[in-house]
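Let me give you the structure first, and then I'll get to my questions.
With one protein chain held back, the other chains of the complex are shown just where they sit.
After this line comes chain A, so read on.
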Amino acid sequence: MSTVEVVVTGIGATTPLGGDVTSTWDGLIAGRNGIKTNDTEWAEKYNLPSRLMAPLAVEPSEVLPRVQLRRMDRCEQIAVIAARQAWADAGYELPSDEHEPVDPDRLGVAIGTGIGGPVTLLDQDDLLEQHGLRKVSPLTVPMLMPNGPAALVSIELRARAGVHSPASACASGAEGLAQAYQMIQSGRADVVVAGGAEACIHPITVAGFAQSRTLSLRNDEPERASRPFDVDRDGFILGEGAGVLVLESAAHARARGARVYGKLAGTGITSDAYHITGNHPEGIGQINAMTKAIREAGLTPADIGHVNAHATSTVVGDVGEAVAIRKAVGDHTVLTAPKSSFGHLVGGAGAVESIVTLLAIYHGIIPATRNLENQDPKVELDVVAGEARKLDLVAAMNDSFGFGGHNVALVFTAA
């Protein structure tokens, strides 16, 4: 059992279901779909096999001033948007010379991303090719670097206790939260703004994922394409989004009378050391991550009433995870897979889905997995389908796994 309790006092997000947490959560509970036809000119031009995507519901240009937009990559923009929401939700004002709501030396940032700013990199390369050096933006490097989202948030919030930007593919957002937890546990910070962001819907990323045969090809039915745990699943849908949480030591939160959503009670990080994209066939890394997280939380598997699964809707991945959950947690736990609604947010996924996990505990209701019409018989677990299910939860877990063999499990508990 940890000595320093870490609580969540603020949440922010921008996703394919909505421009904030409320609209995203309401969309999930209502079973709304955020997946669309990729009707871009480039999808046609390159004859890309997958014509599906999950773009943001609210464009950053509707939220940020023009000059801020032009100085940031889209991934950075949405990290800043989600961070501002989370910060305000935690009851903090933006810092000024007159008022710093948190001692900057006790405030950290840990916001991960899978790739960072590849769209900036490619756009600027086009400018270099077509017009030469003069047209390349002096902001190219700060816009493409994967620590950019975290760094910009640290500047905005005056966080001087250290800025981290884990890059562990689709587990990056969850690893950001795990890193924040460790920063608070070790006494390096009292408050850490943490999560993940991704905005990389671009011809080359879609082409690359298509070539690795991981994308859904259910092009004629976008609303039915993302179907984790269903027998007819055929791949994931690339989405974009960001999630940011304000984590705080319980003592710091209590001293200021903050509203607490729940606790981040345990983290488990392992690596497969097996294959660059494939999961270990026996799911050892996944099982160990879940077990470590439960143990660190001072709980037993029986306490984990709900698992928000990584489940991306790929043929191999979903079953492997279900088997690992059965082994690590047991067959009593109730699953859901929000990627069925908003697609795969890559580096944003673990953070947005952690918010969903936390809210499931907070509100006592688990969103349904969309499109679960015929559950794969190899998934021998109770997966919420059809409509959201009310359930009192003491503890729940979020799973995030990434290319490279990264496994991150986070256990959240009620406040």
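To be clear about the criterion, contacts are C-beta pairs under 8 Å (C-beta built on N, C-alpha and C of every residue); 3 or more make two chains touch, one makes a residue touch a chain; residues count from 1.
Just so it is clear, contacts and distances are computed from a predicted model.
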The chain not rendered here carries, per UniProt and among "Ferredoxin--NADP+ reductase", "Acyl carrier protein", "ABC transporter permease" or "NADH-quinone oxidoreductase subunit H", the name "Acyl carrier protein"
Just to verify: which one of A:4, A:58, A:88 or A:139 makes contact with the chain not shown? A:139
Check the options A:45, A:66 or A:99 and report the residue that touches the missing chain. A:66
Just checking the interface: what residues of chain A touch the absent partner chain? 65-67, 70, 134-135, 137-139, 142
